[in-house]
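Presented below is the structure to which this report refers.
Only a single protein chain was left out; the remaining protein chains are all shown in position.
Right, chain A next:
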Amino acid sequence: MSVITYRQALRDTLRAEMHRDENVFLLGEEIGVFEGSYKITEGLLKEFGERRVRDTPIAEEGFVGAAIGAAMLGLRPVVEIMTINFSLIAIDQIINHAAKIYGMFGGQTSVPMVIRTPGGGGQQLGATHSQNIELFYSFIPGLKVLAPSTPAEAASMLRAAIRDDDPVLFLENLGLYNTKGEVPDGDESVAEIGRAAVTREGTDITLIGYSRMAMVAGQVAEKLAAEGISVEVVDLRSLRPLDRDTIVESVRKTGCAVVAEDDWLTYGIGAEIAASIQEGAFDYLDAPVRRVAMAEVPMPYAKPLETAALPSIDSITTAVKETLSAVGRRVG
């Protein structure tokens, strides 16, 4: 067992998959000579050469589409889009093409590709560089959307994404790259796409998150445990397909739930979770499902404003306690 960063887990996995399969190659802006804006691809150009680590022009629609076309001929491109905000420039290729080609042509060709891209606010990057728009992709049948929250999951889920025959949007997070976690040495595990996980068992309330918010949910649970509150944490892991059974099973046990999401509340991923809970656990609910989400503003630059707009340990803690007190349970 080694303790490594989320960044290192991604890099190690990319490297191992490129050694494993000649069809796996990387393309994206500044991933080669510059070694990646967030240094995920550090050292890979030197090791694999320009054929397999391809710097692209700043042309998201062009290079994402090129990856799709290459995947149609059986290669397994892993595209890096510098941040999820820039995926908007490629959205026609992702939604109208990658997601459609398998079905639209009657299953004649699959699109085995991965789009790696980080979301996440909190870096003072302002309105256009701090969005969490994974919802757009999670909405689309034909895409798979993964959102790992730990280094170990990042590795096993990236392995799964690369080996899967469908287009996978692999959501990373700027706030997770430097986080550390245990990864088994020589780990070859391949995550099952489409499964959520109960990452901490509890009995009082279910707290649901994904990506960075799953990590924060764990921290909230840890903190509340000290106050005698038993929080069950569900990490969604896969935003599409969505594992509603795991969520509902947990809520049936605890009787109440809070969703922590890094996106905006209205029409957001939490809305889908809340709707699923009311349908699957209506008779078990002792309180309305609460959602903790970003303030609905274009993200400001100034630090106090940005901090106030983002979900935090404190705001999630408050929502958990208020939900528990709404059902008349003991609040620490």
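Assume a residue touches a chain if its C-beta (ideal position, glycine included) is under 8 Å from a C-beta of that chain, and two chains touch if they have at least 3 such contacts; residues count from 1.
Definition applied: contacts and distances are computed from a predicted model.
Asks: What name does the UniProt record list for the absent chain among "Pyruvate dehydrogenase E1 component subunit alpha", "Oligopeptide/dipeptide ABC transporter, ATPase subunit", "Acetyl-CoA C-acetyltransferase" or "Tetrathionate reductase subunit B"?
Replies: Protein name of the absent chain (UniProt record): "Pyruvate dehydrogenase E1 component subunit alpha".
Asks: Out of A:K144, A:R159 or A:R212, which residue would touch the omitted chain in the full complex?
Replies: A:K144
Asks: One chain is left out of this view; which of A:T13, A:S87, A:T117 or A:S276 touches it in the full complex?
Replies: A:S276
Asks: Out of A:A16, A:V78, A:I208 or A:L242, which touches the unshown chain?
Replies: Final answer for the missing-chain contact: A:L242.
Asks: Of the residues in chain A, which ones touch the absent chain?
Replies: Touching the missing chain: residues 25, 51, 54, 56-57, 59, 61-75, 77, 92-93, 96-97, 101-112, 141-142, 144, 164-166, 192-195, 238, 241-245, 248, 276, 279-280.
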